[in-house]
Structures are given as structure tokens and as C-alpha cells.
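Got a structure for you, questions after.
What you see is the complex with one protein chain gone and the rest in place.
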Amino acid sequence: MKPEHVQMLASQIEALMLASDEPLSLTRLRGLLDEELHSSDIRAALSELEALYRNRGIQLIQIAGGWQFRTAPEHADLIQQLWEIRPQRLSRSAMETLAIIAYRQPVTRAEIEALRGVKVSSQMIATLQERGWIKVLGRKEVPGRPHLFGTGKQFLVDFGLESLKDLPDSAQLMDEDEIQQMVMGSIQQHENEETEPGKENPDQDEIGNTYLNANKTASG
Amino acid sequence: MKPEHVQMLASQIEALMLASDEPLSLTRLRGLLDEELHSSDIRAALSELEALYRNRGIQLIQIAGGWQFRTAPEHADLIQQLWEIRPQRLSRSAMETLAIIAYRQPVTRAEIEALRGVKVSSQMIATLQERGWIKVLGRKEVPGRPHLFGTGKQFLVDFGLESLKDLPDSAQLMDEDEIQQMVMGSIQQHENEETEPGKENPDQDEIGNTYLNANKTASG
Partner (left out) sequence: MSHAVQAELIAHEDAPHALPPVQLDQFEGPLDVLLHLIRSQEMDIFDIPMAMITVQYLRILEAQQEMDLEVAGDYLVMASTLMQLKSRMLLPRPEMDEEGNQIDPRAELAAQLVAYEQYRMLAEELNERPRLGRDVFVRSIFPESKNVERPLPEADLDALLLAFRAVLKRVGGEVRHQIFNETMSVRERMATVLERLRKGGLQLDELLADEPGREALVTTVLAILELWRQQTITVIQSESLGSITLLPKEVIE
């Protein structure tokens, strides 16, 4: 492979390493990168990166069958200081995952992914489990027998909830416009039902339907 | 400061940047690093890092008053693949509303509606608010005391801006008076041309071009 290709490859791998929340294995990298690449090309780019980051504040290390960026061990104290000042906030994606598990338990990872439209990493699940906020309730009897997740006791304790019933009803979480649309919808339905026999008020009916249809088109 | 000190400092900053979940400001860095350091030393180390990461898969970007590591934009597809993300599209109307708020803040909903010529739904305002892109800055002291909207910090973070001054083309943006003048001027010119004897087919093109050029400059 030409040097500029190795460099391009190294650039791609560098970006993947930063964005990934799991160590990336050679197999995974090959799956993500150009399919025609040989493992040896990827290895070459990885060693180049490893060398590049040697003796720097960031290192590319091999762990759990893959590669990952870590801060250099000599800066441990500094990092400790950085983290002590402000406790970690859960990332937005972790929050969404937790919320889906809370409202939708028991739920599988695939179901969470379907709702979020994004992959849910093992690392994220592990973080939530470690915190005691979620736990495995059982397995779903579908191919692969995936774990079913639910919230743990610590979730109620930490979020100040007596029981899951104290979580606001999901309907309460809608905003003004959505509620108005729903109300309009049900009023209309009601009116349709009422005027059905004698058709006493046909005009209103028609306008209402137009409105409803338009809404459906808009949301569809 | 000696070169090896700058290098040590750069290494420390590099590690902090990797371990922080938000952009780190100069003040924050100084608090974490050796107290006897001057801001200028930190700046020097930061520029060295910035240069080092230019044209790489990872970049050190100045954002919302701080610095942060981000993947280079050219690897967007790759990371989307890694995360199995369907890139979220924001509606044009949401983007238009956001643009008006960003460039015209503080601005009321009625003013946005007047500019766009359509109603702005509460839902859209809520969506932008939830993302932290806009927030209520206060109320306008006119009848009804409507909310005044402006952009929030997350807007800078998500759109990769150091401050509002970095908004593209803000200098070229014409305000109401300037537009008024431009329109009056152009229309006047037309009338003159049209009343000029012998000029039956006014050279509309020329004025159109001037306007288009002005537009191009603004977008460039």
C-alpha cells in the first residue's frame, strides 16, 4: 500500500477510535473500513498510530482484543483532579437508554436500539448495570435469547421515586401542540359519531375531516 | 518556557482533553495545571496541539469558549456506520427558525413568524429548546409581554462555534432598514429606466445580477 493510503487509513482509524465506546478489534475495523483492505494494511496503519502516540499524553493501547485510546498513566493524578470537581453527567444517549428501560421494561437491547435508532453499546449497558440502575430480568425466547432489562432498586433510590408508578405518565410528557392535536382528534371523532344518524351538522364534519386528513398527511 | 516544558504541558493538556466530557476552557485548564503557569504558556501548548492535529482523523477544535477533541468531518459516514446512526434530518422550517433566532436574537415568536411568513408551532420551539439550541432570554416589554428567544450554549457546542461572532456571514446580514433602502433604491431605478424615452425594454438583468452577486458574496 502506498504511504498516502496508509495515512488515510490511519486517519480513519484515529477517528473511529475516538468515537467508539468500545475497544475496536481488527475484525470490526475491517468491517467498517473498505472491504478490500487486507488485515495487514490495517495492522500497518495501527502500528503507525501506536508509534505516533508513543510518549504522548494520549496512547493507543491494545485491550480486550481491540484497540482503544487512553490517557497516559503518568497523568492519572491530573485526570483524577479533573473528575473530582464535577461528577460525571450521564450522556444523552445513556439517559435515553435508561429512560426506555424504565418505561418499557422488560425490554431487550434490540428493542431499545429500534426505538433509539442507534446502536446501544455493551459499555453503556455495563455502566448502567454497574451503577445498579438496570439489571437483567431474564431472557426473551426469540432466536439468540437476548437479555431482558429492567430497572434495579438503586434506580428508584437515586431518582427519588417511591415506585415506578411515580414516573410521569408518558402522555404527560407530550407538549401543548401534541395534546391539542389529540384533543382535536377525539373531539372530531366524537362529533362524527354524534352527527352520524341525522347528519345534522354536515359542514362542520367536512372541515373537521379535512383537518384530520391534513394532519395525518403531515405526520406520516 | 523551555521547549521540553511546552511539550510536557502539551502532553498534560492532551490527556485532559481526552478525559473531559465537555470543552475545557483556559481558566479550567489553568486551575488544573500548575498554578504558576501563565495563560500564554497554556496558549502556546494549545496552538502546538492544534497544529499537530490539523489534517488528522481527530482535531482539536475551539468551541464555546473551550477546546475539545472531535473527529474530522470527512469521517462522518464512517462514524455513522460505527454507531449505526441514521443521520437525523432537521426540517427546513426548524433550521429557518433557528437561523432567525441565532442572527436576530433577542427575538419574539411573532417577529420570527413575520420574517418567515408562517406560523411557528410551539412544538418546534419546544424541540429547539430541548436540544438546548435556544432559550428564553426574557420578555419583551410590549403588550402580552412575549418571550424573547436567543441561542443557548449547546447551539455553539453542536454547531462548532467558538462564539456567536463566528456565525457565518453575520457581517453581511442586512437589517430591516438596509433592506428597505435597497428595495427603494432598486425600485426607483426601475421607474427611472422605464420612463426614459427609447428604452422600452428595461435592462432588468443588470439589477437582478447586482442583487444576485450581493447574495453570492453573502453566502461565500
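Note that the chains take the letters A and B in the order they are written out, and that residue 1 is the start of every chain.
One rule holds in what follows: a contact is a pair of C-beta atoms (placed from the backbone, for glycine too) under 8 Å apart; a residue touches a chain by one contact, two chains touch by 3 or more.
The model shown is predicted, which means the values in this text are computed figures rather than measured ones.
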item: Touch residues of chain A, complete complex, unshown partner; value: 15, 18-19, 21, 68-71, 73, 76, 79-80, 83-84, 87-96, 98-100, 102-106, 115-117, 123-124, 127, 131, 133, 136-142, 145, 148, 150-151, 158-161, 163-165, 167-170, 173-174, 178, 207, 210-211, 213-215, 217-219
item: Contact set of chain B toward the excluded chain (per top definition); value: 18-19, 21, 68-73, 76, 79, 83, 87-88, 90, 92-93, 95-96, 98-100, 102-103, 115-119, 127, 130, 157-160, 168-169, 173-174, 176, 179-180, 182-184, 186-187, 190-191, 194, 200, 202, 204, 207-208, 211, 215, 218-219
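Operating definition for what follows: only the chains that are shown with their structure count from here on.
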item: Residues on chain B engaged by chain A in the complex (per definition of touch); value: 10-16, 18-21, 32-33, 56-58, 69-72, 75, 78-79, 81-86, 121-123, 126
